[in-house]
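The other protein chains are all here in position, but one chain of the complex has been omitted.
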Amino acid sequence: MTPAPAPLPTLAPDTLDRLRRISTPTLTTQLFKLGFRNTFLHGVRPLCPDRRMAGLAATVRFVPAREDRAGYEVLADPQYPQRHAIEHIAPGQVLVMDCRGVASAANAGDILISRLKVRGAAGLVLDGGIRDYVSVQAFGFPVYALGPAATAHVVRHVAVDENVPIGCAEVLVVPGDVMVGDGEGVVCIPRAVADAVAAHGLDQEDLEAFILEKVRKGAPLPGTYPPNEKTLAEYEAWKRQRNS
Amino acid sequence: MTPAPAPLPTLAPDTLDRLRRISTPTLTTQLFKLGFRNTFLHGVRPLCPDRRMAGLAATVRFVPAREDRAGYEVLADPQYPQRHAIEHIAPGQVLVMDCRGVASAANAGDILISRLKVRGAAGLVLDGGIRDYVSVQAFGFPVYALGPAATAHVVRHVAVDENVPIGCAEVLVVPGDVMVGDGEGVVCIPRAVADAVAAHGLDQEDLEAFILEKVRKGAPLPGTYPPNEKTLAEYEAWKRQRNS
Amino acid sequence: MTPAPAPLPTLAPDTLDRLRRISTPTLTTQLFKLGFRNTFLHGVRPLCPDRRMAGLAATVRFVPAREDRAGYEVLADPQYPQRHAIEHIAPGQVLVMDCRGVASAANAGDILISRLKVRGAAGLVLDGGIRDYVSVQAFGFPVYALGPAATAHVVRHVAVDENVPIGCAEVLVVPGDVMVGDGEGVVCIPRAVADAVAAHGLDQEDLEAFILEKVRKGAPLPGTYPPNEKTLAEYEAWKRQRNS
Amino acid sequence: MTPAPAPLPTLAPDTLDRLRRISTPTLTTQLFKLGFRNTFLHGVRPLCPDRRMAGLAATVRFVPAREDRAGYEVLADPQYPQRHAIEHIAPGQVLVMDCRGVASAANAGDILISRLKVRGAAGLVLDGGIRDYVSVQAFGFPVYALGPAATAHVVRHVAVDENVPIGCAEVLVVPGDVMVGDGEGVVCIPRAVADAVAAHGLDQEDLEAFILEKVRKGAPLPGTYPPNEKTLAEYEAWKRQRNS
Amino acid sequence: MTPAPAPLPTLAPDTLDRLRRISTPTLTTQLFKLGFRNTFLHGVRPLCPDRRMAGLAATVRFVPAREDRAGYEVLADPQYPQRHAIEHIAPGQVLVMDCRGVASAANAGDILISRLKVRGAAGLVLDGGIRDYVSVQAFGFPVYALGPAATAHVVRHVAVDENVPIGCAEVLVVPGDVMVGDGEGVVCIPRAVADAVAAHGLDQEDLEAFILEKVRKGAPLPGTYPPNEKTLAEYEAWKRQRNS
Partner (left out) sequence: MTPAPAPLPTLAPDTLDRLRRISTPTLTTQLFKLGFRNTFLHGVRPLCPDRRMAGLAATVRFVPAREDRAGYEVLADPQYPQRHAIEHIAPGQVLVMDCRGVASAANAGDILISRLKVRGAAGLVLDGGIRDYVSVQAFGFPVYALGPAATAHVVRHVAVDENVPIGCAEVLVVPGDVMVGDGEGVVCIPRAVADAVAAHGLDQEDLEAFILEKVRKGAPLPGTYPPNEKTLAEYEAWKRQRNS
């Protein structure tokens, strides 16, 4: 029921580093230009808005609880997918949990998130609740969730699968996709286009920084945003100057 | 990703026949008495309210669509879980689809439902939409869904798994559970308690028929519903007389 | 906790008869003209759309269930407000239940509704579910609810009060208010204005019937709907002729 | 504020006739193949499921009511957009109203819909409520709405514009677009692609009828649905035979 | 389609200054006393809760996106209503955007908001999302929105109109109405009553400050809040003393 994760395709060596420096609005724009319309996990908010996160997705899938399946006793089973996925996370991975959009139950708290941190995970993303919310905010570990919740997940969910494609906040997440987070939230970048997005995204960031500077100095929108030929030429000159 | 279904545990020979004659309110009451609080698939309505359905669950799981994964071309792949599950349904099984509660896309229509019927399936249950709604209503085949929808499922979903535990209308459905439907909707009976529920449910139906008759003739609620010792004794007498 | 209902103020003798013949859109219009903006119970639909209902409200209040309070055993207590209210309904009263807008639990079924019918109640209104939906539709007794549901109310609710002011479908219902239902749904008429609404409503019905006839014959909207002086004069003539 | 409608571009002479014979699932499929993903008005249901509708859109826009703007007196103004649009509808047009998805207020009833019928309109579509629901169902005039409601629209809305682009049930409707309705609901076909959709849609209907027949006779899904070369060849032969 | 804004009626010279000093709860109370029940934009939260905002409304209207209308290319058109409205905002105006309550798309970000600031606008209000949320919070410019979002507005919306009456967060906003914001949110004051509200609102603020002081010192609620004759007399004395 829980197949071993497929070997992950290779990314360019600097892709994750580049993606970590690109904002999620820029990433969704780049993805839209490649034809992807639904990549930002709406409603999933950072516990530490000043952290940036980038890493490959590992996944856990929850289904509705039933009295014969869900209870505290399942948590002692080392194969229970929630616990197993955390215990076996690889350094640099982002754990993504399909919590079915249920904000009123907590799918992780300070102990499990501490284990993820010790294991070297890059972050945790879930469309569910987090307990020990205030303490976890102080961890400085990238966590993205719907909000605080006190009720244990076993009241509403049971974990049944690891490393299968899931929906999280109405976005498809395939194991090995690249999850990037900032103060706005999280975007899921399909693995096959991550290198391309990383390549073009930093450029867009640069161009927008240039445009923002111009607009702050009084430039009108027409011709500036979006930039016309003249503005693009100025930008190229600005870049050359900056880099020289 | 799509493991073969586990061999199903054996049911008593008359369990399905009995369950088909028990109403879903009685079944949820019996399940509540066994400790199960969440077994009725809310919002999933019958296209043919006068049909009864009982059968073992086979499942399909859908996740959110993404432009690199969902499109009409996937439908031609005989391994595509939606098509594969329909093509390999066993006689008497009920196909249950986890459509994530999305009413605005259609996960089946007249052609696929005709194939299920030809294959001898016992019914179709989904927390999604049905196209060709009016024609399907005329099929006399038990279908339970959220309502009519014209948009193809590939706009919103992609099927990724067969015969794994799923959520459907916020209820856990494990392959091999017993799905029973009537004019009210559908209940999912955990496989391990199906025989017990079938044994006690018909009795409850009988008792309630007796009580209804008494109330229609003017019996007051106290002592009648729920029945006290005296009413239960009358019921036993009534049963003996009826069966003699 | 459950005080005896206050003595109901007197209505004009023909008020209920008149109200039963006035459509709910006309009633809400009359109430709007008296300053009441929120009187129609939205989402509460008739099980028998061709029945008309008018009667004085008796009420029951439900709160969220808790394991120490809700269970089948409470139903045997003759003081349990749901059972007590049904058992003590007066002929011509409409029982209104505050089910907190929860469609997924059933707050009445064929047995309880049969008792209401035998007791001479004028109808049942609830912002919750009904079990035995199909059979109840055949009763010819006015029932207005959110839809069918199989799960017993004790899974979600416990009844705590009778004949207190309640909210039902986001509308205030005070014991003794006049509940009127037709194929559209239910309106709650504050007791103090029921006579006035009954007096003016039938006139509006008449006028609208006259306008509809004119529009069907080709009259343009301006001057006809709403009617200007000339149309009102024609209407008065039409009435005189009809009544002569 | 309410500009005169722009002259409508010309459609092929048989486009509306063809579209009226194509089901809305087929139309949304054709539109998806042209790149349009959001064209079916979800939740807007037919009052007469056995009617078909096709016509060019005229539009009315409602905004939230405010006490200084909304009241029964505005209805007497012949320029009030709701009344003006109905009074000036052209034969064959479909009136589409942006009612902001508010199901609890009625934006039309028997009188206004009678006027639309007398004027020769092809239908009425709104993401709001309808009063006099049961009578309107008997009109045999195509009306698509969220459901019955008794409360007058002036309690919740005020009409401010005619024949401007609107959203209806979360779908863009531009005046002059082609609205097509059947028992499933309504699709909005962008004007510029209506001829193309009409041309290809009937073919798809034919092919699906052929496939349905084969599946009913026992054909397996693979190769049949979607059809492979062999099935398409059989279909061509079947068509030639039928047309000869 | 986008008429020039009507000349705005004159306000008393100190009205905006006074309104900027009155809290939104006081303003909604004053408006309620004038008969307006729906003036506070619920769910629209300040990015800078310590800023106050007051200014005349300019508006932009968005409708659902469609693939033939929405894309990045429309943004280069200087007539595109979103860009045109920002580029032509008058000093002291508040730009209000009808984003249809869609929180998951961003209708403005750091560049557009910088342009509004350079142009001297008084603020930005929208029932949609904001990108570059964290940076915009640092601008010290009054922005009120549903929350952060990364997805560009063209994925969900297209702008079609400027300076027409709109709904924003279910409240009517007419161009020229007075928008006032504080840490609670935003209220829309109908233009015709703005002077009256400004005149009475400061008084209510004063009275409530007096009452709060009394209650903190131990005064009981009866007679104090709401104030009876005696408390009002004390208040008048307190005011005279303070102003002497």
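Which chain is which? They are A, B, C, D and E, in the order written, and residues in each are numbered from 1.
We take it that contacts are C-beta pairs under 8 Å (C-beta built on N, C-alpha and C of every residue); 3 or more make two chains touch, one makes a residue touch a chain.
The structure displayed is predicted, hence computed values, not measured ones.
The missing chain, though absent from the view, touches A, C, E when the full complex is examined. The residue from A:R131, A:H157, A:R191 or A:K214 that touches the chain not shown here is A:R131.
From the set A:L16, A:A149 or A:V164, the residue in touch with the chain omitted from the display is A:A149, counting the whole complex. Residues 23-25, 27-29, 32-33, 37, 39-40, 42-43, 45, 49-50, 183-185, 187, 208, 211-212, 215-216, 218, 220-222, 225-226, 228 of chain E touch the missing chain (whole complex, contact as defined above). Of the residues in chain A, those that touch the hidden partner chain are 72, 75-76, 78, 83, 86-87, 103-104, 106, 109-112, 114-115, 118, 131-134, 148-152, 154-155.
Interface with the hidden chain, as seen from chain C, comprises residues 1, 3, 35-38, 63-69, 100, 158, 160-161, 164-167, 170-172, 190, 192.
Simple rule for what comes next: only the chains that are shown with their structure count from here on.
Fewest steps needed to get from chain A to chain E, stepping only to touching chains, is 1.
Residue-number overlap of contact pairs with A-E passes half for only one option from D-E, B-D or A-B: B-D. Under half of the residue numbers at the chain C-chain D interface are used by both copies of the sequence. Chain C and chain E have CA centres that are 40 Å apart. Chain geometry summary: the mean Cα position of chain A and that of chain C are 50 Å apart. Touching two or more other chains at once is no residue of chain E. Of all possible chain pairs, those that touch are A-B, A-E, B-C, B-D, C-D, D-E.
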